[in-house]
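Following this message is one structure expressed as structure tokens.
Omission of a single protein chain aside, the complex is shown with its protein chains in their original locations.
What follows is subunit A.
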Amino acid sequence: MSAKTADKIATAVIVGVAAFIVLVLAGLLGFILYRGVGHISFHFLTSAPETIRKGGGIGPQLFNSVFLLVLTMIITIPIGLGAGIYMSEYAPANKITSGIRLIVEVLSSVPSIVVGLFGLLVIVNLFGFGFSLFSGALALTVFNLPLMVRITEQGLKGVPREQKEASLALGLSKWKTITSVMLPIAMPVILTGTILAAGRVFGEAAALLFTAGMSSPRLDFTNWNPLSPFSPLNPFRPAETLAVHIWKINSEGLAPDAAQIAAGASAVLVITVLVFNFAARWLGRYMYRKFTAIK
């Protein structure tokens, strides 16, 4: 075989594989949406699930997922930003810092189920928060922090050195330089990354099985007192999220329309993740354009 023929065959194979990957994603999305979208209705999105009868919805689960996402991000963002700023600006270049870097790397690759087990042992049992949204949010914080640190570091590394030095030369303190000069410049990167991290939180289930619990109490959506055990706003109640719900009905669903509910819920989950993705992309591009005045 001549070199040219080999080249042509190889190119064809590589292009074929690339097309195949695009097809797999298209098939995947197509399948989920095709199977699920038909089942999505206002009733499906707002009503409570049924255990045995047909026609259950995913209202509480959807609410729990959103609430948990907000709670997690409220805890994760300040800590992740702080730790990221430390790693990129304050950490001296020595052995301890590279040790910390290794620790962050290890934490980011700990399987989410192990994080969930740790949450069960320490947050749920030892600290006594029980199966609750708050426990779930803490477990997801652990799971998400390394990502947040990496995103912040990446954003700050992208800030032009001259800008940082100009600010320091004008007599601003280091902290002031970071918060009012560097963070705004790094914002597009950080924000894009944060939205993608949020998408990950929304779909995470393994870490939540043993922390946020696999059941949801009957929620009373007219009760907005955060201290009442039946109020949706109470962060100390058990909460099954959408992703956990999909897993549960797939493995032990008793309702006759369990397959449709799983399909519908998967479609909702995937659509949400798609929205997060596109929002991140769009926002990143928009902010980049706005800050750099490039059209």
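Everything that follows uses one rule, which is that contacts are C-beta pairs under 8 Å (C-beta built on N, C-alpha and C of every residue); 3 or more make two chains touch, one makes a residue touch a chain; residues count from 1.
In the analysis below, contacts and distances are computed from a predicted model.
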Record-based protein name (UniProt) of the chain missing from this complex, from "Phosphate transport system permease protein", "Monosaccharide ABC transporter membrane protein, CUT2 family", "Transmembrane protein" or "Carbon-monoxide dehydrogenase medium subunit": "Phosphate transport system permease protein"
Residue among A:87, A:133, A:151 or A:239 touching the omitted chain: A:87
Identified contact with the non-displayed chain, of A:40, A:196 or A:239: A:196
Subunit A residues that touch the omitted chain in the full complex: 3-4, 6-7, 9-11, 13-15, 17-18, 20-22, 24-25, 28-29, 31-32, 35, 78-83, 85-87, 89-91, 100, 102-107, 109-115, 117-118, 120-122, 125, 142, 145-146, 149, 173-176, 178-179, 196, 199-200, 202-206, 209-210, 214, 243-244, 246-247, 250-251, 259, 262-263, 266, 269-270, 273-274, 276-277, 281
